[in-house]
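The complex appears here minus one protein chain, its other protein chains still in place.
The first chain written gets the first letter, and so on, giving A and B; residue counts start at 1 in each chain.
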Amino acid sequence: MIQKQKDHASLADDFNKDEDRVGWHDDTLWWIREKRDKIAWQVPDWELLRDAASNIKDHVLSNLNPYLLQFEANAIANGITVHWAADAAEHNQIVLDILREKEITKLVKSKSMLTEECHLNDFLGENGVDVIDSDLGERIVQLAEESPSHIVLPCIHKKKEEIGELFHKHLGTPEGNSDPQLLTEAARHHLRETFLSRKATVTGINFAVAETGEFVICTNEGNADMGAHLADVHIACMGIEKIIPDRKDLGVFLRLLARSATGQPITTYSSHFKKPRQGQEMHIILVDNGRTKQLGREDFRNSLKCIRCGACMNTCPVYRRSGGHSYHYAITGPIGAILAPNLDMEKYADLPFASTLCGSCTNVCPVKIDIHQQLYKWRQVIVQNGYAPKAKELSMKMMAFTLSSPFVYHTAGKMGRAVLKYAPFTLNNKFNPWYKQRDLPEVPEASFGEWYKKNRNKNEQ
Amino acid sequence: MANGIKKIETKMSSRTQILAAVLANQPGILPKPAFHPFSPGGEKDLEVFVKTATGIGSTVHFLGGMEEVKALITQKFATGRIISPIAELSEIAELDFAELDAHTLEDVELGVFIAHFGVAENSALWVTEDLLGKRVSPFICQHLMLVVNKNNILQNMHQAYDKIGTANYDFGTFIAGPSKTADIEQSLVLGAHGPRSLAIVVLA
Partner (left out) sequence: MKVGLFIPCYVDQFYPNAAIATLKLLEKLGVDVAYPANQTCCGQPMANSGFEHLTGGCNTLFMANFKEFDYIVAPSGSCVLHIKEHIHTSNHEDDKNISGKIYELTEFLTDVLKVTNLTANFPFKVGLHQSCHGQRGLHIAQMSELVEAPFSKPQTLLNMVQNIEMINLKRKDECCGFGGTFCVTEEAVSAKMGIDRVIDHEQNGAEYITGVDLSCLMHLEGILKRKNSKTKIIHIAEILNAS
């Protein structure tokens, strides 16, 4: 039986049942936001950098076709095989075909949100290929059989005791031990064996340079490099929007990425892959999967500027208190909420509403995506396409009717106040979500309108 | 076989399909305005470089020449396999490691390499494949040492890419410290999959 996917509100409600845990999750991510602030303030031209990054990305999107062709030509000239995948299924099949051709059944994968989006691991698993995720956070969620909850910090939702238990079960670490140093050491040994024994690796791509046909992968752990430099086959996957024009543009993006993501000046490794290693096969898969569609949406095209830093998640007061899994999509948080509806409006209709439109996300975004404006606009599109709950539609129509007429409004207002004053139990009960954790406002003697009529100029009618 | 042909057709047309869709959907061309980074005078570059590097967890050593480097290595890494393409270190390091299979470097204790330059704002050092011998070298060793000339410390990444220019490397990387992770409840652990430590030697 297929269970109906719970929406963000229900999942967030579940998440909030453990108040201490929500507080812990919220504090942890807020701390990362603070680290980002601290380091941004050390860069005198921070806001100019954001402008530059935003402009470069706007330019790329307006010239994407030529840049893709330029990148492809240069990559091929460098000895890389370039593939094009219209959707997730095709992407997954291309990966499988490459592996099958070389009779490889074991793969080591470094972090790629694109492969999460395509559910690559599941597909490969069903087709006889064993995948081990090498990013520590990704490995942890893989062992826990969960999806990552954050695009940069995959297991930010997990406590070290839980990780300790997982490692005890799967890696044989001592029971009850939750020391991060020891657990990381255990993972180091386990994954080192993986790197040394596996012949193929799949990685993501942070930036692909049209000018030179090279691509850049940023990690702190060195796992992408360990996988790539020891494998006979390196498959690098990217969304078509990850192109940047020139090599020197990397200066702008590499200054912004890690600072925005985790408050570090740069990731430990920023590896530039231009040619395959001698004797190695290197592949790039360029993936559409809804991106061309989003490109055509004037109001939402800017979401394709995203460099997947996660700053919007760290700052979002709703994300911090609902957790990444409540977004039920590979890309979570504010950016996920403006990307997902493009792929499946019905399935992700709830996401743009999981926000107070506070605007914090828009202002930490290193490429100046107008995230909160897009959230507002998606709401209109979703409702126009008929995906608003029927009850909501009805109450909105009633509200519109009431507020379009001064007479109806005044009458309703008076009635509402009377109900609240004389029959508060009709509203102060468990059926009123407001009332669960908040009291309702007190009822004043008169509305302002009524006061004004009595106390001021009676000519204004 | 009909399905096989269809598959190939689909594969070819995905490229055409995607490029056509992009062309149809991309907005009118927007310019790429020039960006002028703020780069105040570089007198403090070395100081900033050292502060950033040590803040990240690297160690920084100011040495006069390769003899002193040799002495430092001997002092800190008395035992264990050492690899390096630097000729002056022939007495203590394997120089011909690049001819070996990458997998056989698995038990290397220390790798020592020259870096083209360092970047003050993030203490990253730029190394390319020709300086590394093998791509996996600076990742597979348990500890890493990078040697950079004092006069090759730049201020920021824009200057870095100006310096790299149109260089035709096969592979290059910026290395800004020991490998690390904070995936377990944001506790910083140095030594994830790459080296556990980075010693930066700044040569006079």
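Here is the rule we use: contacts are C-beta pairs under 8 Å (C-beta built on N, C-alpha and C of every residue); 3 or more make two chains touch, one makes a residue touch a chain.
Here the structure is a predicted model, which is why all the values come from computation and not from measurement.
Undergrad: With touch defined as in the header, list the contact partners of the absent chain among those displayed.
TA: Answer for the hidden chain's contacts among shown chains: A.
Undergrad: Please identify which residue in A:Asn55, A:Asn92, A:Thr219 or A:Thr315 touches the non-displayed chain.
TA: A:Thr315
Undergrad: By the contact definition given up top, give the residues of chain A that touch the hidden chain.
TA: That gives, for chain A, the contact residues 8-9, 12-13, 15-16, 19, 22, 26, 30, 37, 40-41, 43, 46-47, 315, 317-318, 321-322, 353-360, 362-364, 376, 379-380, 382-384, 388, 392-393, 396-397, 399-406, 409, 413, 416-417, 432-434, 436-444, 446-449, 451-453, 456-457, 460-461.
Here is the rule we use: only the chains that are shown with their structure count from here on.
Undergrad: Between chain A and chain B, what's the gap in Å when you average each chain's C-alpha atoms?
TA: One centre to the other, that is 28 Å.
Undergrad: Taking the touch rule as given, give the residues of chain A at its contact with chain B in the complex, in rising order.
TA: 28, 31-32, 43-45, 48-49, 52, 55-56, 58-59, 61-65, 68-69, 83-86, 90, 134-137, 140, 153-156, 158-160, 163, 180-181, 183-185, 187-188, 191-192, 195-196, 220-223, 225-226, 228-230, 240, 245, 247-248, 250-252, 254-255, 262, 264-275, 277, 286, 288, 292-293, 295-296, 298, 301
Undergrad: Okay, in this complex, where on chain B does chain A touch?
TA: 10-11, 14-15, 17-19, 21-33, 35, 37-38, 40, 52, 56, 102-103, 106, 121-124, 134-136, 139-140, 156-158, 160-162, 164, 166, 168-187, 189, 191-195
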